[in-house]
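Note that this complex is displayed minus one protein chain, with the remaining chains in position.
So, subunit A:
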Amino acid sequence: MTAGVEFRGLRRMFGRTVALDGLDLTVRPGELMALLGPSGCGKTTALRCVAGFEHPDEGAVVVDGEDVTRRPANRRDTGMVFQSYSLFPNLNVRDNVAFGLRVRKVPAARRHARAAELLELVGLPTHGERYPHELSGGQQQRVALARALAPEPRVLLLDEPLSALDAKVRLTLREEIRRLQLDLGITTVFVTHDQEEALSVADRVAVMREGRLEQCAPPAEVYDRPATPFVAEFVGTMNHLPGRLSSGEVTVLGMTLPVEGPLPATPEVDVLARPEAVLLTPDPDGEGLVVTSSFRGSSARLRVRLGDLEVLSDVPGHDTVRLAPGTRVGVGLVRRPVLVAGRAGES
């Protein structure tokens, strides 16, 4: 039932624009892989190559060991949920869900039973007779999900299915998608530009840039050990602190820390540090000054002026009292290997 998906050296041009530039990626059977990247990085094109709506200029798409690169979309056995609401307006919810089964000439009784089962699974058991225009956006995407799953596809493809929904519904639905994916064990490729979404639901996250893969790793690894400065910059928030390289170590904020990842050619570097890795200590003689504090419930994000620099630091919510704006603080980093990049503006 579950199948792996391989992108083998996919290349796709639109005029002079390179959408995919030799993409190599393997999605394991039963895995939820998030394709994450900024607009125009080629993630949707890659997904559409699996669905059969785009054909690569070079390379191959392999599903379950079969090369499906030139196979028409209707014979690929994939299920897709689109960004825009894609339910057939003339069919009610039950017939929408049963559409793929009807195409496959499944007898009416069986397809209605399967539609009811799927609607139960997505939490809309009583909505079968309604029409798409009678549903909210979140309900429509649930129905679209049920419709994609009804024919038991080998691969589920999700093309930013939550981007048109409001924040609360997004949160609920993404958890439901993950629950369903785990229950069914279906191989899933989830395209999103929302890093939080990708990190929270995926088994592995593939970060893309300009048609190429920058890093593919479990969410924690992408966040904690970004392979490239682009990934570090794109996933989460990153401080750039001036440092100096020497013998594989970097001196920053008066501390000497080991360096991981590629080393730039010049000794003057930017040390990349997450806000949660920046430590603040109230100190009347400290070099830092807390400028603003935005409370986020269990934590708060502080903006600290440090000479010409502004540094972001995440602190526990209860620390906002002793680290109120106007407080002078000492600034340090958590002692662990850091990622460095060439100083901005230098070669």
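Here is the rule we go by: contacts are C-beta pairs under 8 Å (C-beta built on N, C-alpha and C of every residue); 3 or more make two chains touch, one makes a residue touch a chain; residues count from 1.
Here, contacts and distances are computed from a predicted model.
Missing chain, UniProt name from the options "Outer membrane lipoprotein carrier protein LolA", "DNA-binding protein", "Chemotaxis protein CheA" or "Putative spermidine/putrescine transport system permease protein": "Putative spermidine/putrescine transport system permease protein". If you put the hidden chain back, the residue from A:Gly65, A:Pro89 or A:Gly326 that touches it is A:Pro89.
Although one chain is not drawn, the whole complex shows that of A:Gly37, A:Gly52 or A:Gly243 it is A:Gly52 that touches it. Across A:Arg94, A:Arg147 or A:Arg209, the single residue that touches the chain missing here is A:Arg147.
Taking the complete complex into account, residues 51-53, 72-80, 82, 84, 86-91, 99-100, 103-104, 144, 147-148, 151, 157 of subunit A touch the chain not shown.
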